[in-house]
Structure formats: C-alpha cells, structure tokens
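Complex shown without one protein chain; remaining protein chains in place.
Chain lettering (A and B) follows the sequence in which the chains are written, and residue indices restart at 1 in each chain.
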Amino acid sequence: MSAALGPRKPRWPLRAGVAALTIAALYAAGLGVQAGLIEYVQRILLIAGINVILAVGLNLINGTTGQFSIGHAGFMAVGAYTTAFVGVQIAPHVASLLGSGSVADAVTFNLALLVGAAFAGLAGLVVGLPSLRLKGDYLAIVTLGFGEIIRIVFNNAQFLGGATGYNGDSAAGLPTYTSFFWVFFWVIVVIGLIRNVTFSQTGRSLVAIREDEIAAEAMATPTTRLKVLAFTLSAATAGIAGGLFAHMQAGIRPEDFKFDKSIDMIVMIIVGGLGSISGAALGGIFVAVSLELMRDLQEYRLVLYALLLIVIMLVRPEGILGQRELSFGWLTRRFARKEDA
Amino acid sequence: MSEFFQQIINGLSLGSIYALIALGYTMVYGILKLINFAHGEVFMVGAYGGYFIATALGVDGYEASGAGFPLLLALVVLVAAMALSAALGVTIEALAYRPVRSAPRLTPLITAIGVSLFLQNVAMRLFTPNPRRYPAILRELRFELGGVIITNIKLAIFVVAIGLMVGLQQFVQRTWTGRAMRALSLNMDAARLMGIDVNRTIRATFAVGSALAAAGGILFGLDQITINPLMGVLTGMKAFVAAVLGGIGNIPGAVVGGLLIGLAEQLTAGYLSPDYRDAITFVILVVILVAKPEGLLGVVRQEKV
Partner (left out) sequence: MSLLALEAVDKVFGGLHAVRAVSFAVEPGAIFGLIGPNGAGKTTIFNVVTGVYRPDGGRVLFDGQDVSGLGPTAIATLGVARTFQNIRLFRAMTVEENVMVAGHKLHKAGLWSAIVRNTAYAEDERALGTRARELLDVLGLAAQAGDVAGSLPYGSQRRLEIARALMLGPKILLLDEPAAGMNSREAVDLERQIRLLRDELGVTIVLVEHNMSVVMSVCDRIHVVDHGETIAEGAPAEIKVHPRVLAAYLGQEDAAHAEPEAHA
C-alpha cells in the first residue's frame, strides 16, 4: 500500500453500508434456510457455524500463538451455562421493557451471550495467568486439568442442575434463541475480530512468540501479556459458541463438555491447518458434516477421529491449508484499494 | 485415630499403583520429552489382559470350589499380562511415535492423544463399556489390627510394587540397557555418538514402562474390584500428575509422587468429600506447575540461548 496522496475520505460510511447489506443478506438467507431446507440440514448448518466459531477462536491460541490448550471445552461450558442462566434471569426484565416479541428475544439473547463471553474470557484469564509460563506439553496437561475441573464444578453445582443438566428451571426447557441468522452473525463477528487481531502488529507478535519466544522477548515483545490476551480472547469466543450451543436445544449437561468436545475442537484445527483462520473454518465445517455422516457409526466416531489424528500427523501434519489462508485474491485487493481511497 | 491409619493404608496402596504407572510416564518423558498419553490405555489393557488370562486359566472354577487360585498361576497371570502390555507399548512406539520423533513437539503430542483415544474406543467396542468384576486371582483375606483393616490384597500391592520398583532401580543402575536409558535421557546425541543403539533402548524403555503399568492394572483390578475400558483415562491422568509432582524424568520422583497423590486422594475422599477425590489431583497439578514446575525431586534445566 502506498502513502496517502491527499485528504482521506472517512471510512465509516462505506463500512456502515457494507454492514447493513451483510445483515440484510444474512436475514434473507436465514429466512430462506428456514423455509427451504429440512430440519436435519438446518441443524448441520447451525452446528457447522458454531464449530467455525470454536475452531477460529481456538486457532488463535493454539495455531497462531503456538500455545497448546487442550481443555477448551471448559470455556465453552462456562459460556453455555452463563448465557443460559443469565438469559433466564433477564428475560422477564427485558420483556417488561420491550414486550415479548423477537426484538426482546434478540436483546435478551445477545446480552446473555456477551455476559457468557465475558465470563468465559474471565475463566480463560484465571486459567491462563498461571499456566502460560509453562512450556508445551505441561501447558497442554494443565489446560486439560482445568477443563476437567470446570466440568466437575458444573457437575456439582446444584443450582445449575448438577449432573442432570440445566434447562432454565422450566419444563419447556431453554428458549431456542439460536437461529441461522444469529449463528452466522456471530460467525462473521468472530472471524472479523480474530482476523483483525491476527493481521496486525499484535498478530505478528503472537506469531513471533510461536516461532521463537526467546527472540520475541529480546525484541521487546510483552510475551506473557500477549499470550494471556490470546488465551482470554479464545476462551471468550468459545464462550460465545457455548451460548449459541445452549440455546439450540432444551438443556445442557456437563456431559456435553467432556474432554471429547475438546478433542473435536483439536480435530477441527488440525484438519484445517494449525495457524490458518480459513483452515480452522474448514475444519469446523468438516467436523460438523462428518459428525452427521457418521451418525450411524456414532460409537465409532471417536475411533475414526483418533485414527484421523494419527494419520494426519504421520502423513500431512500441516492439515489442509497449513499456515496459508484461502485468499479471495482479487476481492481482497479491490477492498484494499477502496480503503486506501 | 484408627480411621486415619485406615486412610493412610488405603492411600499408600492406591499410591503404589499410581507409582507403578507413573514410572512408565517418567521414563518415556525423560528420554523422548513426550507425554505418552496412551500409557493409561496400556494400564487398562494390562488389567484386561490379567482378566482374560486368569479366566482362561480357570480362576472362576477355583473361586467357586473355594480352593483359591494357586499362587503359581497368579504369578503366571502377572507375568503374561506384563509381557502382553510390553508388546503393546513397543508396538505403539514403533507405529505411532518413531515416525514422528523428529517432528516439532506438537505433532507427537497429537499423535499420542490419537493413539489414546483409539485404544479407549476399540476397547469399548471389544470389551463393551460395562464394568467387569475382577476375578479373584488372589482370594481376599482380611486382617484387623487395632481397628485398621488390612487385606492380603493391599499387602500384595505393597510387595509387588516395591519388588518391581527395586527391580527397576537395579535394572537402571546395573544393566547396560538401564545405563543406556539414563544416558539417553541426559543427552541423546552424545549417547548415540558413544555407540548406544537409540532405537533399541527406547523400545526397552517402552517395554519396561508398559510392563509395570500392566502390573499396576492387575493390582488395581484386585483392589477396586471392577474394571472398565475407560479406567485408564482418569487413573492415567493421576499417574501422570504423580510423575510431574515427583519430577518428570526422575524415577524415584515417580514413586514419591505416586504415593503422595494416592494419600492426597484418599484423605480428601475421607475427610473432605468423595466428590472431590478426582479434583484434588488436578489442583495439585496446578499448584506444582505454578510453584515448582520441575517437581519435588526434579532439577531445573536451562535452555541454551
């Protein structure tokens, strides 16, 4: 990009326009999906979207920053339970202000999601601060341990249903706020957020930490602060995925967030390519689709995933995309030129 | 007071089993700097191996007739199961770890997780997920000593565990292979240059560690009465924490760590709440990694800059 040649046009009108268009398109797509596709396929789409959020978020800490966290299901659980619980608490208050239509639901849901993300991020901070001084394998084990601790806590939390699960203390279960629109709205938000962080000086510093942490420190990079930041951010996005997941079904149980879930997340980013945002997205879609395709082979799912992990590591450890991104070459260049104008 | 001693006895016997498993983790990590996630499954296979071999040797018949399984046959079961697990461990190393030995550290970690999952789920298909009652390879005899109940099984655990650990110590100190293992864990390149057969030594390490885990599996089955295909997951994790607690790569450390974890778990279950017996291990893990990551008996290794 060359230096500016004159007074710069403000960016925000263009951006607001693009945002409005995107939202409209998404809304239309959502209506189309609900009308045109069978329930089965709709569900796969929702799961795929949630997976993409999980994968892209996890990729920030595991792929970009090279710090291996294998207990991320714990943060998803924190987000899921928090969103569900907060949603139930604030719904009546929102209803008293805004009536009981879809606007009120949207407000309740997104507020609850944000609180869920915040708590998940906080959990990430608590786990990350002591752990991120540890190297490779040790960090993996500690994150695994924390993931389990979180699950045990939810298992014993009676006000959240304990082992039987939480359904909002109502026979009807949790309100199903999750829809095509909201899932993919958040997919876009999360991908945009992660992308902007990754392709910035912060992102460069994260990659530097991955490549050679000692050299990064010698170049005045605040390594601990950045590692904790990446970890917290990735925990928060897992929390959003958790909140979306919670409101897709009547209730959530600690069982839903076992180590198996963390393994699913690892498969997503390994298959797609550790260190690539688009790779993570592809991996998320892959896991969602393969989950459905293997529905009959449900008992063999983990065996197959396990074999897949082993085979990938032996044959093509960099996954589909490695660290490269899918670039919509001409699209990016056109947009870049517009931003410069 | 007698309840306290009871907890101590129980904790030490549980801890001895953890120590046997922890030894396998620590030896492999000492040489390869790899967490052998599949080690818990090797422990599980050892337990099931003991189950099937004992059944094949007619243990149920002996139990029904009240005669008690002959000690000789019990030893056969132990040795056979240990050999079986040793073979499994060596196979895993050859198929899944050796090909990626020179890859960046992340790759073998993922592969190990993959192998662990694979074995768990294959076991669930083969053995069904239902818990099985462990055969009476040793017929249980109870003694009471001042209000404390000791069973011959607990004694057997101590005897077998201590015997194996002493054997291991001798092996590592006195035999060529044992010394080769120590050399490899200190400096693999130098060891190779001194003519040590690296592959053979690594195979031996896996074999020995797996055999010890199998012994732990049989003892666990006798002590806990039931086994199930996922038994390696939690127990393996706790044994790994024990290895880290003692100092990963440090053999006496694994023993100390195992006993401490066993005691901590038993005392927590007895005096705090049985719900937290599993959580306490993870808490200890976090504390030790934050306070003294090299473990109680471990040494800090400086990275060359």
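Following the convention adopted for this analysis, contacts are C-beta pairs under 8 Å (C-beta built on N, C-alpha and C of every residue); 3 or more make two chains touch, one makes a residue touch a chain.
Please read these numbers as outputs of a predicted model, since none were measured by experiment.
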Open item on the list: For the chain left out of this view, which of A:L174, A:A208 or A:I266 touches it?
Closed with: A:A208
TODO: With the full complex in mind, choose from A:G17, A:G32, A:P92 or A:P222 the residue touching the hidden chain.
DONE: A:P222
- [ ] List the residues of chain A that touch the chain left out of this view.
- [x] 1, 3, 8, 11, 193, 196-197, 200-205, 207-208, 210-212, 214-223, 229, 275, 323, 339
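We take it that only the chains that are shown with their structure count from here on.
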Open item on the list: Under the definition above, what is the set of chain A residues touching chain B in their complex?
Closed with: 66, 68, 70, 130-131, 133-134, 136-138, 140-142, 144-146, 148-149, 152, 156, 214, 259, 263, 266, 270, 274, 299-300, 302-303, 305-310, 312-314, 317
Task: Parts of chain B lying in touch with chain A, wherever the complex brings them together - done: 29, 33-35, 96, 99-100, 103, 105-111, 113-118, 120-122, 124-125, 233, 237, 240-241, 244, 275-276, 278-279, 282-283, 285-286, 289-290, 293, 303, 305
